[in-house]
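Starting off with a structure, shown below.
A single protein chain has been removed from this complex, and every other one stays in its place.
Every chain is named by a letter (A, B and C) in the order it is written, and numbering of its residues begins at 1.
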Amino acid sequence: MYMGQHMDLVVHLMVIKFASPNSAGAECIDPDCSWVEQWVHRAGPRKQIYYEPKEVKAAIVTCGGLCPGLNDVIRQIVFTLEKYGVKNIVGIQFGYRGFCDENLREVPLSHQVVQNINLAGGSLLGVSRGGPSISDIVDSIQAKAIDMLFVLGGNGTHAGANAIHDECCKRKMKVSVVGVPKTIDNDIQLMDKTFGFDTAVEEAQRAINSAYIEAESAYHGIGLVKLMGRSSGFIAMHASLSSGQIDICLIPEVPFKLEGPNGLLQHLEHLIKTKGKAVVCVAEGAGQELLQKSDATDASGNVVLGDIGVHMQQQIKRHFKYIGVPADVKYIDPTYMVRACRANASDAILCTVLGQNAVHGAFAGFSGITTGICNNHYVYLPIPEVVRSPRRVDSNSRMWHRCLTSTGQADFH
Amino acid sequence: MYMGQHMDLVVHLMVIKFASPNSAGAECIDPDCSWVEQWVHRAGPRKQIYYEPKEVKAAIVTCGGLCPGLNDVIRQIVFTLEKYGVKNIVGIQFGYRGFCDENLREVPLSHQVVQNINLAGGSLLGVSRGGPSISDIVDSIQAKAIDMLFVLGGNGTHAGANAIHDECCKRKMKVSVVGVPKTIDNDIQLMDKTFGFDTAVEEAQRAINSAYIEAESAYHGIGLVKLMGRSSGFIAMHASLSSGQIDICLIPEVPFKLEGPNGLLQHLEHLIKTKGKAVVCVAEGAGQELLQKSDATDASGNVVLGDIGVHMQQQIKRHFKYIGVPADVKYIDPTYMVRACRANASDAILCTVLGQNAVHGAFAGFSGITTGICNNHYVYLPIPEVVRSPRRVDSNSRMWHRCLTSTGQADFH
Amino acid sequence: MYMGQHMDLVVHLMVIKFASPNSAGAECIDPDCSWVEQWVHRAGPRKQIYYEPKEVKAAIVTCGGLCPGLNDVIRQIVFTLEKYGVKNIVGIQFGYRGFCDENLREVPLSHQVVQNINLAGGSLLGVSRGGPSISDIVDSIQAKAIDMLFVLGGNGTHAGANAIHDECCKRKMKVSVVGVPKTIDNDIQLMDKTFGFDTAVEEAQRAINSAYIEAESAYHGIGLVKLMGRSSGFIAMHASLSSGQIDICLIPEVPFKLEGPNGLLQHLEHLIKTKGKAVVCVAEGAGQELLQKSDATDASGNVVLGDIGVHMQQQIKRHFKYIGVPADVKYIDPTYMVRACRANASDAILCTVLGQNAVHGAFAGFSGITTGICNNHYVYLPIPEVVRSPRRVDSNSRMWHRCLTSTGQADFH
Partner (left out) sequence: MYMGQHMDLVVHLMVIKFASPNSAGAECIDPDCSWVEQWVHRAGPRKQIYYEPKEVKAAIVTCGGLCPGLNDVIRQIVFTLEKYGVKNIVGIQFGYRGFCDENLREVPLSHQVVQNINLAGGSLLGVSRGGPSISDIVDSIQAKAIDMLFVLGGNGTHAGANAIHDECCKRKMKVSVVGVPKTIDNDIQLMDKTFGFDTAVEEAQRAINSAYIEAESAYHGIGLVKLMGRSSGFIAMHASLSSGQIDICLIPEVPFKLEGPNGLLQHLEHLIKTKGKAVVCVAEGAGQELLQKSDATDASGNVVLGDIGVHMQQQIKRHFKYIGVPADVKYIDPTYMVRACRANASDAILCTVLGQNAVHGAFAGFSGITTGICNNHYVYLPIPEVVRSPRRVDSNSRMWHRCLTSTGQADFH
């Protein structure tokens, strides 16, 4: 078996302490977790494994919204579990909801079931937001006798995973809870990038190019594309840069005003007068201060954002009508078409490695961790480290300045 | 030169009467137009040509909204004009507007300029709706000394082209006005299909597949896709059939009700309860009777439609909330991403033949005609024949019944 | 059930005579087959069905090479059989071979199994060439108690299907043998087009565009693309026309010489000297007279063709070396990448209708027929009519002349 060989190769990289599985009192797995001494661990297989593979029951759950690569990660977790010798692998349907909804069965997973699921987008297991209480979830884990739980989701989901881990520790259950960060926005602290992001930037090109063509082919055409990015503008920034077709890129991190001198509308006027067209890319979380506040939250606990795309479309139309200059605004919101894509090659590799590492981490006895790529190295990190706040675009960074250079836009304030 | 050879080959197919170019009084071209005797003419090169190519000034104009293949037709008109020996070819910018807007110059066109324009969507010349009066346009044609005018546009544009032709006749100007029907909706009377339609159906697959994946991956997911089709549901019908993923297809030709027994909402409930998901495809012109009337028209004179997609999204959400069943509605409007595509291979061939035939028609001395494919044959038709009313889906046709069989939907009334 | 409604609608279109299933002597199905009186039948459901659906065992087999759309047809046959009420549906693996190879099991088919197979290319059932004797196949049909056999394949496969039909008649077995022509080359007599062809032309664009870019970016670049087309050049002709990037298109129907005055090599020299580049598209069956003869045949009984692509590549290189002009030849053979594609939207609709009609035909009691589209109408035809010889490009046709006009090539003889 190759796996063994790999372990030999990498074991010298780090030594971790396992909680002895036979130790009296059945402590929580890896009780001190060595995080005290070593904050981040290199991901990969370990010489010593904490579970007897044949006795393991492993479960996978996917939460939140869709993101390219979910099926790739599921597939690779199943493959790697089987390589370890695990026979009992199940999927929990529709996120945490699947733990407690009696109409939702566990889905048996195997090589044959997952062989080609990476060829389609979406999630084989279904996703949903929210779900039962932590206590109910852990009751269900106990009832189902799950030893390893792989959780694919964003910040909220990870906070839940950590709470599940804590509750399992409290109940002295030996359950490895391992997260794989799933955020198309690429907004996880410390991580170089998260899976699905590259694919999203790639797919966003279609929408941007369509907006460009509509703008160019129309008389005084203005193409407006809304892309994902609740609190972070990475997708909008990267998609704008790679397209080379964007005149204005708006992200949550950089406030802007529409009206008045140096306002966005004035710049649009300038573009229409000089170039005859303009293409604008706006992240969904940008310019929220311009919208009427709402206190509503969705089932994941996220604040429901006002729709900046629709708002800008209206304001731009209104403005050009007011100043008596014709303008033909075309608004494109490709969100679902981007999310539902299958992973591109680059994300497929990332998903493969993350899926493998998630399993290695569980077998190493880690729990309450998540796995990612950090400064070009694949690592395990304690969940609390990554969920504190979203990673955001630094408006003083070179990448943002490259974006500004590329668009030629001014500061709109 | 191959062209000559082709002419020899086809000339026996029909004999048309030319207005003698030397006849006293500079009669209108092809004054009786032979339509009296022969209602439809086979398209193609003629043995005798009505113009001295070296003295011809030809102009191309694209009107209305974008449609895949516009650049293919422009390119082929230029190529074919050059094969005849025409040197003076120009593009009129942004539809009829370009005739009278002093800021818009004529764009010189040549092999080199148009060589690769088919690789991108949009229109090299720009499009727009509306424009100056017929009288002003003909003044401009006269001032610019245009001999041939190629008009790419829909029903409204063709009506304009015919009026231009009539006005030219009245002024005894020898101008060939030749149309190429451009309607992504495929709703031109008598024609098998119009360019851009195949590409639109193909591109719509992305949106439908995304809606399907979103619906399948969500708990009680409902995917809703709005496709083009103001008065005709061909795109929605064909896209639904080819996807094999649609549960309900709604077109303008078949009224439906949302509420009550046998209403669409009831059927959606049924689908959610039995399959756990549903995917709906709605043409933009469907269900207009459900929306509040507006008398507004756009610059092309088309009635501004209410947004049936947004309306249905709201009604579905409202309904499921009301009955207390969770439902996760995802709405996709891919219109601009579909319109802005480049033509696929099948449309590229159609555009090539239409572009060639438009030029052959002008050189044959026809005016006030349009060119298309009719029962597998390429033909010339008098414009008034094709603009009377849009072609519509016959709700008793086999194709619509195949669509119903494929979706399994009931009558919603 | 909609099916019934459809039958009502179409039943007036034709009346066919059924052999009474209860008639003494268990005659062959539809013994006089009405072909005597009516050579071609309109395809579609019939008022009266010949089989009791619940008792039917139906089998599907795919033979020959891959072609986009095989899975679409399989899927639709299964869907339609289930709509009739058939429960027992199986797939025969790897073509006719699957009837007699003991290692190959029947594959149970159902809605669930085939739901998403259209999203991938290839054939769920596998394909192969050749196979056991007709007698052995019919023995197997008898042993497996198959009532309906749907055969997807080309001319050779159809000849086999007809022989199976004849043998079944001889043995007085009531088996409906219904073919669906599968030839990516679009070379079936009488039929407007066969499934997979449109997709092939579309996919070929990638290869042609790559050859164009390689030719344009190289110094004296010559791009050479070999496309499918054993005896018919439809793919090469359509792909050349739609690309607008081909300088020379070579098809089996039009012989050419390489050397000497008016030879292809001389024309290439001319192109290199004037345009600095050239792009050539050659059908695999073109120019066979230039290659050394071989008497070898493959398992389908097709003569093994010499490789005209490799031959031309070598001859072009040799020639330019000989005349001392640099030339950079890039040869692309995209055959497998084209064949293995999933069907595009246009083919998906064709496959849907063909699959439905194949089942309608079997239930109507037809056997020894194949189904296709003929002059825009879906029809049933007796197999012998379509397999006599391949349909070929008419070198006097308008389409071939349009292709010549587009490429600007001369006659190379």
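Note that in this section a contact is a pair of C-beta atoms (placed from the backbone, for glycine too) under 8 Å apart; a residue touches a chain by one contact, two chains touch by 3 or more.
In this text, all values refer to a predicted model and were calculated from it rather than measured experimentally.
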item: Hidden-chain contact residue, picked from the options B:Asn116, B:Gln266 or B:Asn302; value: B:Asn116
item: Contact with the hidden chain (one of A:Ser243, A:Thr335 or A:Ser367); value: A:Ser243
item: Touching the absent chain when the full complex is considered, from A:Val353, A:Ile369 or A:Val387; value: A:Val353
item: Residues in chain A touching the chain absent from view; value: 2-3, 5-6, 9-10, 44, 72, 75-76, 83, 118-119, 192, 198, 201-202, 204-205, 209, 238-239, 241-244, 344-346, 348-349, 352-353, 356, 375-376, 378, 396, 398, 401-402, 404-406, 408
item: For chain B, the residues touching the chain missing from this view; value: 116, 119-120
item: Touch residues of chain C, complete complex, unshown partner; value: 66, 94-95, 97, 120-123, 126-128, 206-207, 209-211, 213-214, 216-219, 223, 328, 330-334, 336-337, 339-341
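Everything that follows uses one rule, which is that only the chains that are shown with their structure count from here on.
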item: Reference chain C; chain at largest CA-centroid distance; value: A
item: Length of the line joining the C-alpha centres of chain B and chain C, rounded to whole Å; value: 31
item: Residues within chain B bordering two or more other chains; value: 209
